[in-house]
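Structure first, then comments.
With one protein chain removed, the remaining protein chains of the complex are shown where they sit.
We call the chains A, B and C, going by the order they appear; numbering starts again at 1 in every chain.
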Amino acid sequence: MANMAQAIRLALHYGEEHLGVTDIFGEDVGAPLGGVFTCTQGLKTAWNTPLDERGLIGMALGIAYGGGKPVAEIQFCDYIFNCIDLLKLCGNAHWSSAGEYHVPLVVMTPVGAGIHGSMYHSHSFESMATHIQGWTVVMPSNAKDAYGLMLSAIADPNPVLFMAPKGLMRAKGEELIPGEPADERALHHAIDAPVGDRTGWAPHWPPVEDYRVPFGKARLARQGSAVTVVSYGRALTMCTHVADDLTKQGLSVEVIDLRTLYPFDEQAVFASVKKTGRLLVVNEDTEVTNFGEHVMRKVVDHCFYDLLAPPRLLAGLDVPGVGLAWGYEKHSIPQPDGIAAAIRELAAQQP
Amino acid sequence: MANMAQAIRLALHYGEEHLGVTDIFGEDVGAPLGGVFTCTQGLKTAWNTPLDERGLIGMALGIAYGGGKPVAEIQFCDYIFNCIDLLKLCGNAHWSSAGEYHVPLVVMTPVGAGIHGSMYHSHSFESMATHIQGWTVVMPSNAKDAYGLMLSAIADPNPVLFMAPKGLMRAKGEELIPGEPADERALHHAIDAPVGDRTGWAPHWPPVEDYRVPFGKARLARQGSAVTVVSYGRALTMCTHVADDLTKQGLSVEVIDLRTLYPFDEQAVFASVKKTGRLLVVNEDTEVTNFGEHVMRKVVDHCFYDLLAPPRLLAGLDVPGVGLAWGYEKHSIPQPDGIAAAIRELAAQQP
Amino acid sequence: MTATRWTPPTLDEATKLRIHDLMVKARTTEEMQIRMMRTGHGYFWIGAPGEEAFGVPLGLLVHKGHGPAYDYLHLHYRSSPTVLAMGSEPIDALRQMRGTLTDPYSKGRNFVNHFAIKPWNIVPVTPTIETQYAVAPGTALMQRRHGGVGISIVTGGDAGTAEGDFYSGMNWSTRPGQELPVLFCIAHNTWGISTPSATVQNFRELNKRGDGFGIKNVCIDGNDPIVAWHAIAEAMDYVRHERKPFILQANVSRLYGHSSSSGAHMHDEEDCLPRYEARLIQENLSTAAELKAVWDRWHDVLHDALQQVEKEPMPDQSHVLQHVYYRGQAGN
Partner (left out) sequence: MTATRWTPPTLDEATKLRIHDLMVKARTTEEMQIRMMRTGHGYFWIGAPGEEAFGVPLGLLVHKGHGPAYDYLHLHYRSSPTVLAMGSEPIDALRQMRGTLTDPYSKGRNFVNHFAIKPWNIVPVTPTIETQYAVAPGTALMQRRHGGVGISIVTGGDAGTAEGDFYSGMNWSTRPGQELPVLFCIAHNTWGISTPSATVQNFRELNKRGDGFGIKNVCIDGNDPIVAWHAIAEAMDYVRHERKPFILQANVSRLYGHSSSSGAHMHDEEDCLPRYEARLIQENLSTAAELKAVWDRWHDVLHDALQQVEKEPMPDQSHVLQHVYYRGQAGN
């Protein structure tokens, strides 16, 4: 099964061939590296940029104005914070020109912790990102969704932020992408650049097909009845593991994978909370003015009288960074044991 | 009574004289203008910078490293969004160096709508600001608090973000700042730069005194029993007006002026909510991943079983900007009628 | 839509008079905006009186049209002479000034002189200083690929060149073998709001910043439309055909101060209009009476325009949520 990096690469390839992608670019995105996570290896429109994130987002906006379809990569979301004004400009071009212009562009960036990345390869970005208007914000938790969300992102005529969890880039999918060869090694030989000299290498693309994950539609990752867990990205994978464990122990946990963070699937979340009466939101971003608090607010607005316990957020600790030593990361980023404890506590609370 | 711009100016003067301020700088902060809102007229350490917000924040950090005490102004918070990475660096210098360095600096910036400022003079910044670690974040709603918060900001050995509501810059205080002349005109003649030629002009500073508003302490703006309203800045002034009206109509509204947004005064808010059972948070920032949602989350965490109605947020509409024509601003930024309606609805909800 | 060849207009007598006419068109339009500000028909004014001698020739020399075969314009808030010279209607500028629903550039959302005209490749003017310099290489890349003579024109002030985006623009336009057809313009009025440029920037000739990137550059007297015409034509010729960037600095005046925030009073700086009129008379291209007639005509146009604008509808609640997302087909 393709891992997430391969799935993104396949989606970008599909985008180049069928959806009009004209430029895939960023720091080390072109040959020979093809991206620090290999997401852009072998793509025909991929190119390397100067080391300048502001120039990068400016270029994306300019290409979109000029009739192209750009996919710009910020190497790590940790380095996107000097561009917030430009992201805002992308997001307000349509509104400010009252419909005269729209800008079909995708910004993709790896997010989150889990790779021993220390202070500047562990950042999350969803809280700031969802506060920027005019964007659609997505984050897959598995390879197939990464493929389907990227295709939707490329096809969308508005700015889309595609965040891929750093810690899941090498995680293999559990389902084949339509058109993906069943043999994992065949895929590897066909599309992964060789170690060492890459001059002369060219990928052999499998005939991947159109497969879209629609925006604003969550995925029911686990069905359950006692507690609703809302998550996405790497944290979601922890949540499903924990849910499986707890279910074995007799605690039935429902897990919702948002996939689209903005606009998030309110109906799916509300329906689940109305059923379970208990909500836990889990993500890696720091906890003050955290996107999960937005989800909670909406739930409180719509499901207050269905709640059997106070809804809870489990998020990153409010510290200036994730430290290198594991002791720091373990105690500042949600881990399975903490998630399990929070679910148990929620389930145990009686109104 | 001093208006807020004068109060800030007096505080900066006090800071220069008594608290070691070495540099007050920003675009048009020095002579002749003394700041687009006049906050820095006549100050002895004020100087004009190149038009470069990134250079400005970098300069502030460098001055702090070099043993100075800088107060840097971003002309409008609308133009701070290209500096988020640098603000983060200021906020993590102490933590990342494990206590080796700390950076005593103040960034001040006008925020919010209310001045017919169109898309780029109407921004709010508290939601993103409170998501940045290592900073203390404050916003006064009146002149005396502006004075007292600025003194606390200057005296603090860590980065402090001082946000002043654009729409309140000319609003006069209701209480004298300690040392402020009782005669408003005398103050005007003493410290306001003349219209026209300013060469040769110098301010005559009144002997203002040390007065601090401590961080993390809210102000009980109105006492009441039926509904708790939590707000700050310009929205707060709307809330108190509305509360006064409603109180006259027999609905007793408690209004809390947070003053410090991070860390906010949890005890004051919780105590009030435990009393009233009803919470409305009001601010101007756009509503998705809004700082008010953080306040609500904390209230839900601590006061869930005291709530008699779902807590509510009244905030800016989730649109890419505040439009110039009044029809846009009126319907995207909370106004008194909307605040009154929300309070009434909350009060009317029965558990 | 390819237009591989394009012949710019020549500076004959008719064009010289046309330049005057358009300079007056621009000046009277903005003076009307200032009047609207004073009489409560608008909240804020910012514009370009004093930059007409540069802005008008620029507008006339633009290869106007839609798509990468034509020029893209990444303008700032002092570009009304350029946009009016390109053929926009003064009444539309008044509409944006007043914030009416009929404002074709932003439906009453943005400040005055923040244009967005897709059929002419004028991308939305942003209130954020200098960001346009980081965006222009993007359209220029599409033009480089498309072939032909279309270029990307970016304008801004002097103080704004202190932002890193000015350098991002230069850097991205000079990648070896990937040079881009960008014409960088700097309208140097010696001020950033109240800050004299000479106190914060070590060179008056900011075009020289291009030296370190190997970008050709020049500084001109921007108060003389004839000088400006030739300089712009030459610079454009280079950018169009060499497909490389160029920096053109025009030294201009700021006749009404920074904006309405500083009062929008007449300042004592050289005014390009009387200077040009004296020349037209001296060269026997026109008479004082003929020139006055131009002013009168535009004053009438603007008078009528204001009357019309005052009758037009304003945005209301139903318009706030329009155009947050485009819901049509992907692509431009």
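Everything that follows uses one rule, which is that a contact is a pair of C-beta atoms (placed from the backbone, for glycine too) under 8 Å apart; a residue touches a chain by one contact, two chains touch by 3 or more.
What you see is a predicted model; the values in this text were computed from it and never measured.
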item	value
Chains in view touching the one left out	A, B, C
Residue among B:12, B:33, B:59 or B:281 that touches the chain left out of view	B:59
Selected residue (touches chain absent from view) among B:3, B:75, B:133 or B:289	B:133
Touching the absent chain when the full complex is considered, from A:116, A:188 or A:204	A:116
Where the unshown chain meets chain C, residue by residue	162-168, 171, 174-177, 179, 198-203, 208-214
Where the unshown chain meets chain A, residue by residue	27-28, 30, 32-33, 36, 48-55, 78-79, 82, 116-121, 317, 319-321, 323-328, 330-332
Chain not shown, touching residues in chain B	19-20, 22-23, 49-50, 52, 54-55, 57-70, 85-86, 89, 93-102, 104, 133-134, 136, 155-158
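As a working rule, only the chains that are shown with their structure count from here on.
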item	value
Greatest separation from chain A - chain, by CA centre	C
Chain A-chain B separation of Cα centroids, rounded to whole Å	34
Multi-chain contact sites of chain C, meaning residues that touch two or more partners	106-107, 109-110, 126, 128, 164, 324
Sites on chain B at which at least two other chains make contact	54, 79, 82, 119, 319-321
